[in-house]
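With one protein chain held back, the other chains of the complex are shown just where they sit.
As written, the chain order gives the labels A, B and C, with residue 1 at the start of each chain.
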Amino acid sequence: MEIAFWILSAITVIGAILAITMRNLVHCVLSLILFFLGIAGHYLLLRADFLFAVQVLIYIGAVAVLILFAIMLTRHVTGTEGPREVLGGKWWAGMGTAVIIAGLLWAIIRKDPLAAMLPAGMASTSVTEIGRALVADWLVPFEAMGVLLTAALIGAVVIALEEVIRKR
Amino acid sequence: MDQVYKVAPQLLKFLSYLLGWLPWIGKPVAGFLSNPPAWFLLAVAIAIPILFVVSVFPGIFAYTTLVERKALGRIQNRIGPNRVGRWGLLQPIADGVKLLTKEDIVPRSADKFVHFLAPVIAVIPSVLLFSVVPVGAGLVPVDLNIGILFAFAISTASVLALFMGGWASRNKFSLLGAMRAVAQVVSYEVPMVLAAVAVVMAAGSLSTLAIAKAQGGGILNVTHWFVFRPWGFVGFILFTIGAMAESARTPFDIPEAESEIIAGYHTEYSGFKFALFQLGEYLASIAMAGITVTMFLGGYNGPGSGPGILGGLISMFWFFAKLGGMIVLTIWIRGTWPRVRVDQLMSFAWKVLLPMSIVNIVAVGMWHYIAIRPIAWVVTTLWLVLWFITLSKLAASENIEKREYRYAS
Amino acid sequence: MIQPLTDAKPYTLTPGSNGVIETQTLEVSIGPQHPSTHGVFRMDCVLDGESVVALKPVMGYLHRNHEQLAERMAWLGSMPYTDRLDYFNSMTNNWAYALAVEKLAGIKVPDRAEYIRVIMAELTRLLNHSCVIGFMLQDLGAWGTPLLYAFRERERILDLYEAVSGSRMMCNYMRFGGVRVNLTDENLATAKDIATRFPRFLDEFEKLLTNNEVLLARTQRVGVLPKELAINAGISGPMARASGVDYDLRKVDKYGVYGRLEFRVPLGDIGDVYDRYYIRVLEMRESIKILQQALRDIPQGPHIAPEVKLRNFKIPPGDGYGRIEGPKGELGFYLVSDEGGKQPYRYHVRPPSFINLTILEDMCVGHKVADVVVILGSVDIVLGEVDR
Partner (left out) sequence: MGFIGKGLFEGMVVTARNFVGSYFDKERLVTVQYPEERVQVPENSRTFPFLVFDKDSDPVASMRCVACKICEVECPPQCIYIVMDRDEKGKPQQRPKVFDIDISVCMQCQICVEVCPFDAIKMDNNYEKSQYGRFDELVEHLPELLKSNEFYNKIKPTEATAVDAKLKADAEKKAKKAAPAAKPAATAAKPAAPAAPKPAPVAAPTAKIAIPDDAPFTPEQRQWLSGYLSTVAASGVAPAAAAPVAGTPAAPATEAPAGNWPWHDPGLGMQRRLDLAKETPIADKLMAAMAQTDCHACGYDCRGYADAIATGAETDLSLCLPGEAETANMLKKLMQEAGKL
């Protein structure tokens, strides 16, 4: 388990680093997928099967593919040119962001109110319990999220429609 | 896996009995095997399903290609391969040898690394898919409690290989094929998952084994198959269409449409890389057929199937028989229908399949809440038929018209 | 040197400034090495995603100098070369050339020869149309099944051709003033057998295809050729008739003995790929009727005009245009004979494939790239005839 954890962590970190340093945009996305895979592996390691499946399904199957699609639609896909410089001269901004996020995460993990609520030992992540949590304990945020996403969807349709109408 | 865990010691005992006859190493090995340590038992228990998946399904793949070529040949009034071995039985081996010995060509301007990686990635998800397909009563390589979801997640990943292959080849046809593949897989995922939701609702579990188990019982272990429910029948058709689109089988083989974009994403692949693409594609197709069988056609259930050695063997027979039936169905369709166009494919997925699968979910709900079976039958059937007629009329009115022809006087 | 299409005809999508995503067009050469171009034909397509925004047909990869060759050769010498124009329909090519020469030299063809020619031409129409539909379905991705059914039936006709003329495809069968070999009773019986058998095949073929929803969706309202454009572009044959142009040389010219035979000319209204498919099916049914009448009425007599010399055949100065309704459209030969008259001074072919191909872009633009190959398939070209 230890070995698996380190291997997966290495994959995740390497994927993340490659994703922001590669020259070719498509390579970046492929590295990003590697990163997603590493995260999925971690979920599996934590016996969070459902999260693993959702991670693969949503992040690799949908998000990464969507990014690829966007790149293919916009970039010179058969060429090799990509961003020449990562972050430009503002590397300190990136570093600052990283430090802040790391600090936040550390603080949350240290003093998470959720962690106290959970029963001791391995957190159960079976489908049934996730389902129950979503539609019983966290119903309002869940529904709010649903409404938000629906609104985004409708917005996208409206924008696309506008384009279609203008084209005509 | 639990079953394998139980069987493994017996198997090892048998092995040790066999190996005991060997000189020198026979005795110590036999001793080790007859009383194995726990870690070894675990390793064996893990290895057996892996070996099973890696040996049986590629074998099925090899002979699927042969059966496909033979059956297509017969459909087209030809004989099909019959030169290598009796009835061409060694043809897959000859094909393999041929593909292995062919020159591996990589286009000069290709993205070498991605070009190399794509066929490898094409195979991995396809093999992983089999890990949740129950091949017999209680016999599933890994009984994940999210089996179905896992299958969908993994099969989506296969699109990456297609994209990588198409993009890395630096060929416009390949790129078109890759774009088509991505668009197709992403849009067919949705109705397929929704069709599966109906089954999950009825079975009350995401585990493939539980779904298969839920279809047991009834007369001859047959009548409880989901396909013999109104919603199950519709779900079966929706899921089969989705699975065929997902694994790019005719009439949805537009990512590799040879008459339009030559071979799509694998235009620039030759030799063994091409073979790997084919392997991945066929394995995915077979695995999807296996999942279809599990979800709708009763899985391993059939007359005589059940627990125990004999019941297990019979259940395996039923599973593979149904799998063969599904494979034959795809071949038959391949020999008959023309290919749909890429935009029609999309509009079919979004305008027919998606509404129909949502309607189907509602039908399962009705089925669940109407306690009296005959009424449930009538209501769900009516509901589904009405929607089917409406949707097909809508779809047909867009694309199809009836023509009359006149003659010059 | 072929100019890139984008230079020849600049095409820009709406630029990114006005809020629309900026995209690139993709220029794809479909052919000359492509499974669906029916030979070495190239289509320079400019694609916006999957849609065709411009298309330029590029021909000439199979140019064999046919016309100049004929001008260097005795009249008879070009007869075998006409086989190689549209190598599917050597019989009708032969007939068109023989007809032109006969017109120019004023040769009267015996009745039996005319009937034999009609039989051969209608058999050719059957085999051409059935194979064209097969090829079109192949382009649609039907994995060869309709094509191989068509080939199965074509084989019977080719067997007859071989038994009569000695060769399956390069028949070289017609001669000035008749045909080379007389049909025996056995041959006639075979032809009768084909004529009675073919409708059954057609029924099966139609059952496989005509109501197939995928085929309907793929072909209807695709590649529409309006009637006016068809007339203006000089389109002929089933393609013109599918667009509703009532023009069939068998009715217009009544060459051969077509005047004595009873048949109808099916017409379409829309002129899309489906119409072109179905018109061909209907034409095959009419062809069978013609065949049955011709086989019933065929008289005894000489199969070739006895006065026509094989060698040193000379034609007095003059010019003439002979045309027939080939399976692909109006196939004509324009011949000029000058002093000496041993070989044509000018020899020009009016190939239906070539002229029907000229409106490819008009039919394709706006459709998907997958439709382009189907539209091309429905035009029914043979590159031997396009490039010559």
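One rule holds in what follows: a contact is a pair of C-beta atoms (placed from the backbone, for glycine too) under 8 Å apart; a residue touches a chain by one contact, two chains touch by 3 or more.
None of these values were measured; they are calculated from a predicted model.
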Can you pull out the displayed chains that the omitted chain is in contact with? B, C
With the missing chain put back, one of C:Phe41, C:Tyr81 or C:Phe354 would touch it. Which one? C:Tyr81
Give the residue, chosen from C:Cys131, C:Val164 or C:Ala230, that touches the chain omitted from the document. C:Val164
Contact with the hidden chain only, please: which chain C residues? 73-74, 76-81, 83-84, 145, 149, 152, 155, 159, 162-167, 170, 172, 180-181, 204, 207-216, 309-312
Please output the residues of chain B touching the missing chain, sorted low to high. 71, 74-79, 332-333, 335-337, 388-389, 392, 395-396, 400, 402
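Throughout what follows, only the chains that are shown with their structure count from here on.
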Can you identify the chain nearest the overall CA centroid, using each chain's own CA centroid? B
Just curious, how far off is chain B from chain A if you go by their C-alpha centres, in Å? 28
Rounded to the nearest whole Å, what is the centre-to-centre distance of chain A and chain C, using the mean of the C-alpha atoms as each centre? 59
So the centre of each chain is just the mean of its C-alpha atoms; given that, what is the distance between chain B and chain C in Å? 44
Overlap residues in chain B, where contacts from two or more other chains coincide: 172, 175, 179
Residues within chain A bordering two or more other chains: none
Residues of chain B touching chain C in their complex? 72, 75-78, 172-173, 175-176, 179-180, 250-251, 253-254, 257-262, 334-344, 396, 399-401, 403, 405-408
Can you list the chain B residues touching chain A in their complex? 111, 114, 144-146, 149-150, 152-154, 156-157, 159-160, 163-164, 167, 170, 172, 175, 179, 182-183, 186, 189, 206
Residues of chain C that touch chain B when the two form their complex: 26-28, 34-36, 47, 49-50, 137-145, 148-149, 152, 208, 212-218, 220, 246, 248, 251, 264-270, 274-275, 278-279, 282, 368-373
